[in-house]
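Working notes, structure below.
Every protein chain but one is kept in place in this view of the complex.
Now for subunit A:
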Amino acid sequence: MLNYVLRRGFMALLVALTVSFGTFALFHFATDPAQTIAGEDAPQEMVDEIREQYGFDRPVLVQYGDWLGGVLQGDFGKSYFWKQQVVELIQEHAKVTILLALSALMVTVAIALPLGISAALKPNSWVDRLALSTAVSAQAIPNFWLGLMFIILFAVTFPIFPVSGDATWKHYVLPSLVLGASSVPAVMRLTRTGLLDVLSSDYIRTARAKGFMGYRLILQQAMRNALLPIVSVLAVQLGHKLGGSVVTESVFSMNGLGRLAVESIFNSDIPTVQSLILIFVLTFVLLTLAADLINAWLDPRIRMG
């Protein structure tokens, strides 16, 4: 087991470093950071001076090493655009995003799992059809549109929740629903097909021959097997929510990491963008790792393989 954790952890670190170096290099080849800092119309001497002063004339690998060394000591650099330490910026925005992502995940699980399970228990029944049509429509409806409709319905027509912002828990209800709904189709379908697969397997037939039926058959025999792919997909979905809920954050005017990233990109704020990418990648990689570990705990074949 320890062996497994170490191996996966090592791989995760490798992936994170590769992606962050890739984006770092891309930025340096695609844009000229000295020009960005100096401004569009600055004279060439000034740009050159900034280039030398900031060390942009050194090889990319050296610059990356330099930056990474800082990151390891908690120094993510200073934002060109916000004129603020990147660490502070991220701290300010991360709280909103984490809260939003976690509550959205709860919405997804609360809708998708029961719906998927009941659909699998009675394939081709009305529950199944309801679940599948929910999935199709949820997949077809764009996030921003659903967000706007929610605002019109629950904030304007019936003013139950606030229209925008991130001050109180009430501000999070509508965005969580919108963001959570976007993952429902994938998770629901996976629960349904996964459970259907498991239920038609030989070992479930064995369990039935032993006298298992009803909820015991599902919970004590089938569910653990069906959970494996669901855990993996939930991790990816949570990663998306933590990294890229740009649309939802924009529609509800929430000051999360997604919006910070977009604005930093528009303003070519390289230190912020780089730091955010590193954080997004690390989050993703760590979540996948967590999913793998949960799956290893659930399934002895992974644990001992």
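Here is the rule we go by: a residue touches a chain if its C-beta (ideal position, glycine included) is under 8 Å from a C-beta of that chain, and two chains touch if they have at least 3 such contacts; residues count from 1.
Going forward, contacts and distances are computed from a predicted model.
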Name of the absent chain as recorded in UniProt (options "Response regulator receiver domain-containing protein", "ABC-type dipeptide transporter", "Phenylalanine--tRNA ligase alpha subunit" or "Fumarylacetoacetate hydrolase family protein"): "ABC-type dipeptide transporter"
Sole contact to the chain not displayed, among A:54, A:81 or A:212: A:212
Of A:23, A:134, A:182 or A:221, the one touching the omitted chain in the full complex: A:221
Subunit A residues touching the omitted chain (full complex): 3-4, 6-7, 200-213, 216, 220-221, 224-225, 298-301, 304
